[in-house]
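Heads up, one of the protein chains got dropped from this complex, but the rest are sitting where they should.
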Amino acid sequence: MNNLDPHSFTLVITGAPYSTQAPQTALSFAKAAIAAGHAIDRVFLYGDGIHLASALVTPPSDEPHWPKNWATFLEEHEVPGVACIASALRRGLVDDKEQKRYELDASNLRAPFTIAGLGEWVEGNIKSSRTLYFHGDR
Amino acid sequence: MNNLDPHSFTLVITGAPYSTQAPQTALSFAKAAIAAGHAIDRVFLYGDGIHLASALVTPPSDEPHWPKNWATFLEEHEVPGVACIASALRRGLVDDKEQKRYELDASNLRAPFTIAGLGEWVEGNIKSSRTLYFHGDR
Amino acid sequence: MNELHTLHILNKTPDHPRFGECLGMLGPDDAIVLIENGVLGLAAAEGFHSARVYALRDDVAARGLSGSTQATSLVDYSEWVGLTLQAERVISW
Amino acid sequence: MNELHTLHILNKTPDHPRFGECLGMLGPDDAIVLIENGVLGLAAAEGFHSARVYALRDDVAARGLSGSTQATSLVDYSEWVGLTLQAERVISW
Amino acid sequence: MAMLIIIDQPPYGGWTGREALDMAFSLAAFDQPVSLLFIGAGVNWLRTGQNTSGIEQKSVEKNLAAAPVFGIEDILADRISCERYGIAPPELADSVVLTDANAELLAQYSQAAFAG
Partner (left out) sequence: MAMLIIIDQPPYGGWTGREALDMAFSLAAFDQPVSLLFIGAGVNWLRTGQNTSGIEQKSVEKNLAAAPVFGIEDILADRISCERYGIAPPELADSVVLTDANAELLAQYSQAAFAG
């Protein structure tokens, strides 16, 4: 495999922002991959990583806003960002559809992230040249 | 100290539900303490533990609903449940007041939990006979 | 019952660095309560020096270790509450 | 450049059990990229056998380890991307 | 070639192992070849006689027993880890194969991943 030819990546993030370094490392990797002419097929949030898609995260103003920075990146490069539905529901991340289905008082998913099943991960895994995982330290 | 006399506890939970066992262990401990005639002064959620106070957590119907079970316990025994504000804002847990202040689209704090500063922990620590910590495994 | 200086509440697997840190700070009049993944210390045959060792019955049962608890006193949540009050100090690892 | 069988991406502190698991599965034609807390492996003088060792420059700098990188190639994110494509397989520990 | 999903965390204290199993089941559901490797404290998944009623979680024994039925190819357990945690072969289900987790094992798979 020649790494100068364009390739594609699926990135899986399992570490939460403000708890692990995973979202920062993954974003730096994603930007470098795009800069080298490669594509990011999709970003899949799994386990505690789903908190990256929260619309309500409000860090102190002098700290980077990782959910916002990631959302900007996804929009700019038209990369789908998908949070695993099973991980999300257990951890309190819901979109409007799940809000209605479970009769909850609010939804808190940040656009352009969407919620879907592990099938999205399987598909990314099949289609991409490489699938990379970004975990927390513990 | 005679452990038959009534005593009081502050419980600090730093592990998230559906990610660590901490909320289950802490609830079993709290119920046993009450059954033995002791009091729970307050429960303080810190770090990832703040996710226990989410109103949007929706586990599969055949799994225990830890935020709901904890809320029921707090109400029944009139125990204050407080989520650390710094931990909460960074992780996307906000009440109506913080929603307004930061112009967010929703709030997601489950009653009777409230959001306040680390001073609540310091006070509990001073007033209670014992302060116990419930962490995750990693 | 002897004096109980420090009660160590240990919920980490034996492979976790904090498990070793806990053993390094154990005193002769201390006791340990193994809870959650900490009960795996009974299976991994960790040495607990001279400290008294308790293990939370429900966590031992969940992990299929009810048969590996020779030198260990199984406690329920209520007895654990009592131990936290007997000790001069409690530390959760 | 030799063949690169497996690229091991290691972000755990040397005290984390997964750090040791990674070392146990290293092959002679493998390479490691130390990232995040994994770069502390340079300070703790871990043995990486014959594997090529890379470390992410930004994480090394953040941890004050820029002076402890003798046998290690520092890489930036772009070079790391290249390594993931050179390798036959990539594993994130 | 197949994916190897690695579980190095014990059940009940955390959710990572369950989420790893979900990943394996998903791959199998899409007819992607997948095997499981238990290593380190993860081998505690394989102990028999887990009674989880007191901690209000479902036992993982049944989930694991279903793995071959759902199309997961091999269930591997690292030999040294089993020794460390006192899990002897009679305790292992017929579907579990003892192995040595090393570079040769890894080379048999096109990908390997943890759930967290």
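Each chain carries a letter (A, B, C, D and E) given by its place in the written order, and its residues are counted from 1.
In the analysis below, contacts are C-beta pairs under 8 Å (C-beta built on N, C-alpha and C of every residue); 3 or more make two chains touch, one makes a residue touch a chain.
What you see is a predicted model, and the numbers here were worked out from it, not measured in a lab.
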Of D:H5, D:R18, D:R57 or D:R89, the residue in touch with the unshown chain: D:R57
Hidden partner interface residues of chain B, rising order: 12, 14-15, 46-49, 86-87, 90, 117-119, 121-123, 125-126, 131, 133, 135-136
Contact set of chain C toward the excluded chain (per top definition): 5-6, 17-18, 21, 24-28, 30, 89-93
Residues of chain A in contact with the chain not shown: 18-21, 24-25, 62-64, 136-138
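Note that in this section only the chains that are shown with their structure count from here on.
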Identity of the chain that, by mean CA position, is farthest from chain B: D
Relative to chain A, chain with the most remote C-alpha centre: C
Chain A and chain B: spacing of chain centres that average the CA atoms, whole Å: 28
Contacts with two or more other chains, residues of chain B listed in rising order: 18-19, 21, 25, 63, 137-138
Shared-contact residues (touching 2 or more other chains) in chain D: 13, 16-17, 90, 92-93
Every chain pair meeting the contact rule: A-B, A-D, A-E, B-C, B-E, C-D, C-E, D-E
